[in-house]
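Below: one structure in structure tokens.
Only a single protein chain was left out; the remaining protein chains are all shown in position.
Moving on to chain A:
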Amino acid sequence: MRSLCVEPFQNFSSQLPFVTVLRNSFVDTGARRTLTYCSPWKTNHKHEAVLFPPPSRPIRKSLCICLSSSAKLPMMEEKKKTFDANEAALLVKELNESFRSGKTKSYEWRVSQLKSIEKMVVEREKDICEALYKDLSKPEFEAFFSEIAMVKSSCKEALKELKHWMKPEKAKTSMETYPSSAEIVSEPLGAVLVISTWNYPFSLSVKPVIGAITAGNATVLKPSEIAPATSSLLSKLFEEYLDRSAVRVVEGDVPQTTALLEQKWDKIFYTGSPRVGRIIMTAAAKHLTPVVLELGGKCPAVIDSDVDLQVTARRIVAGKWQANNGQACISVDYIITTKDFAPKLIDALRKGIEECFGTDPMQSKDISRIVSSNHFSRLQSLMDEYKVYNKIVVGGQRNQKELKIAPTIFLDVPGDSQLMQEEIFGPLLPIITVENVKDSIDLINSKPKPLAAYLFTNNDKLRNYFVQSVSSGGMAINDTVLHLDFQMLQVTVSSLPFGGVGESGMGSYHGKFSFDAFSHKKAVLYRSFSGDSSVRYPPYTPEKQKLIKAVMNGGIFNIILALMGWSRD
């Protein structure tokens, strides 16, 4: 973490509230973020700042910022050595060397790294929470259960199960007489790249890295530049706690990512949008690199009219506004319910919101803000579209300065509105009504496959029908986001795979599935020169005789055919 001095750029100084210091903040040029600064008038005031690329003049160890409330100012930053394709190539070379040395493959190395991550999370919990607060105003509680606890439990599970996971899996040879033994050996892939995202900037970075380390790979993590404080913290912490020769962080945005993507990786793990997912996959095709893409999509929640209203409403509040204020790939995107039930549901949701965030959610400390002004304007334009602006039944307040939007519910927005066309990724929640709750399934199936689908019902028949006919990455019945955030609350420790299908992604991870995602399953077959001892001894069945004949003739295919019962002689 570099601390940057901020001083007014001379030409503009008259227009700028005097800004003296950015407290321990790392900022990238072009980034938008909230800064805590001191001014002659107020202290510790939070503000959005836009950081401009340094002007062409000589750069000093200083920068100028522009506060969104005042005039725009160019800004300078300490000249950073740019990370280009050459440097990326060097990095990959170095990591490949470490990998080839074999050290990352050893059980001991993997355990030591996992323990270090665990230690890092325990010792630096405060720093992590602070960074998350800077990037997203993420409430500490949310930070704890969706970021810190998740990473901790991943580490714990990996440490506990690693030996078991690494053990070669004995494969049954299909026939008892098959003269060989076989196993499936999990081997690491090599150097892997993890590109993570900003909404859960810590856990969505560290969890895949845990998977990569567990499987014995050398890993580069590229955290999201949209959550700069966490990105910089990750870079610092990895350096401090992990084996630098095999685990690295590269910070940056498009140019750095492009430089990384030009390299040959053995796997690329990406979390983010389908648009960038396509860029990643195109780059991967050049080197035939397998990819895991964790994307998003519009996750529906279907609510039947026979549910326990209070519990349902609370769980939806949890799965929407409590999940990073809707900025989560698995948060509820829209609700489908019956016409008659909608008013009751809205009342219950209104009550639920009030219970959790108070009468004025804009003042609540328990809700995250919108990550950046880009995303704020995107959400704003969704809200202001003429087709939907008058459909708001709950909420609607916003504060551009603080990047806050209150939990907002829309009723009966048209299907062709932007709100129902793109992934919302924010605190807006449209409710679509249907005549019959079964109609919701056709509606869901007419859209791209979502990452998650939720159903609230007491009707077993509907539940089974839903599970059978709706295709989605994951599914929760009578709860939301549970299989991501709250899986550890359940009695069972063995994790479910997490991942999308179709537009919502490919590949899955979490727990053993992370290990598998970063492993190659090598088929190993052992044969001895002596052929097949059991067959050579009596009693001689006709099958065995055929086999021996085949062995004597030296034809491997004949052996197989004899075993399959194909041989005719």
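Please note the rule applied: contacts are C-beta pairs under 8 Å (C-beta built on N, C-alpha and C of every residue); 3 or more make two chains touch, one makes a residue touch a chain; residues count from 1.
Here, contacts and distances are computed from a predicted model.
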Next item on the list: Select, from "DNA topoisomerase 6 subunit B", "Sodium/hydrogen exchanger", "Aldehyde dehydrogenase" or "Proteasome subunit beta", the UniProt-recorded name of the complex's unshown chain.
Entry: "Aldehyde dehydrogenase"
Next item on the list: Kindly state which of the options A:Cys129, A:Leu234, A:Val249 or A:Ile335 is in contact with the chain not pictured.
Entry: A:Cys129
Next item on the list: Using the touch definition up top, pick the residue from A:Leu159, A:Met281, A:Met362 or A:Val434 that touches the left-out chain.
Entry: A:Met281
Next item on the list: Pick out which of A:Glu161, A:Glu187, A:Glu385 or A:Glu402 touches the chain that's been left out of the picture.
Entry: A:Glu187
Item checked: Contact footprint on chain A, counting only the chain that is left out -> 100, 102, 105, 122-123, 125-126, 129-130, 133, 139-141, 144-145, 149, 152-153, 171-174, 178, 180, 182, 184-185, 187, 189-190, 266, 274, 277-278, 281-282, 284-286, 288, 290, 293, 295, 307-308, 311-312, 314-315, 317-318, 322, 355-358, 364-367, 445, 458, 463-464, 467-469, 471-479, 482-483, 486-490, 492, 496-498, 501-503, 505-508, 520-531, 554-557, 559-561, 564, 566
